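Partial complex: the chains shown occupy the same locations as in the complete assembly.
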Amino acid sequence: MTKIFFLVLLLVSAVFAAADITRVNTITTDAAIEAAEAVLKAARKANHTVAVAVIDRNGKYRLLITDDNAGPQTEESAKRKAFTAVSFGQPTSNLTAAAGGDGVTIHDIPNTLFLAGGVPITYRGAPIGAIGVGGAPSGDMDEAYARAGLATIHL
Amino acid sequence: MTKIFFLVLLLVSAVFAAADITRVNTITTDAAIEAAEAVLKAARKANHTVAVAVIDRNGKYRLLITDDNAGPQTEESAKRKAFTAVSFGQPTSNLTAAAGGDGVTIHDIPNTLFLAGGVPITYRGAPIGAIGVGGAPSGDMDEAYARAGLATIHL
């Protein structure tokens, strides 16, 4: 109880003392590993070898794993799907239609990939990271595996 | 008065003395900061977190600011929109139709991005720089914020 009280004080003082500081949320490493293992487990059940990337709000790797014998394109695919999901705060599958329209679209933004398989990690209404999966025979499967990972994260 | 006269002489002599020198105009750092602050203010009023880039005629950064919690895609988006606007001397929104036409278009020129949000800084009829904004829910909003920045520059 005392510990909680202390913590509260600490947090309150932080809010008042440091007007020039702002906080960015991200998932913990342990949560990223647990999510990645769930992704791999789901993919392997279907005999698929995938790469899984977990990135933070800055687009930086928290985790990257390429499963045994995954194709050489899966690493970058997984990363870009996650980058796209955290950038737009939506699953890449929600964005595919907009990106694939005629003319100039968000498709042209560098480092994005609008194939299904990227899902945002949303906390208090804001995207704080994303999971991206590549390597299954279809993007829908990639997304299903990404969601299996997402389901393990306690928000 | 004497000072102005001296200045005039200085400028005139420059014109005659150095035939091998040419001048490139660019906005001042202070103007770039003032413009960026106007961009951020306009975007925040709508609760949007954006990145703003100000570049010169060479495509080089004068200023880059990413607002608190802006997405990882906004930095490069803002830069490329500004690059595109200064390259073609027009707002990117004017160029979207041409870039998005069928077949080979200016869309293929490297480092460009033809989404709305880039506006040129025009001085004596020539583009001397540009402001690019990325991160709002639509390109039209990005452009509105970029124009709020442009409005602060005295040309």
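A and B are the chain letters, set down in written order, and residue numbers restart from 1 in every chain.
As a working rule, contacts are C-beta pairs under 8 Å (C-beta built on N, C-alpha and C of every residue); 3 or more make two chains touch, one makes a residue touch a chain.
Everything numeric in this text was worked out from a predicted model, so none of it was measured.
This homomeric assembly is drawn with 2 chains in place; in total, the structure file defines 8 copies of the chain.
The rule is short, and it goes like this: only the chains that are shown with their structure count from here on.
Between the two copies, chain A and chain B, the C-alpha superposition involves a rotation of 90 degrees in steps of 5. A straight line joining the Cα centres of chain A and chain B is 32 Å long.
Chain B contributes residues 68-69, 71-74, 76-77, 80, 96-97, 99-101, 107, 113-115 to its touches with chain A in the complex. Interface residues of chain A, counted against chain B in their complex, comprise 22, 24, 57-59, 83-84, 86-89, 102-106, 108-112, 126-127.
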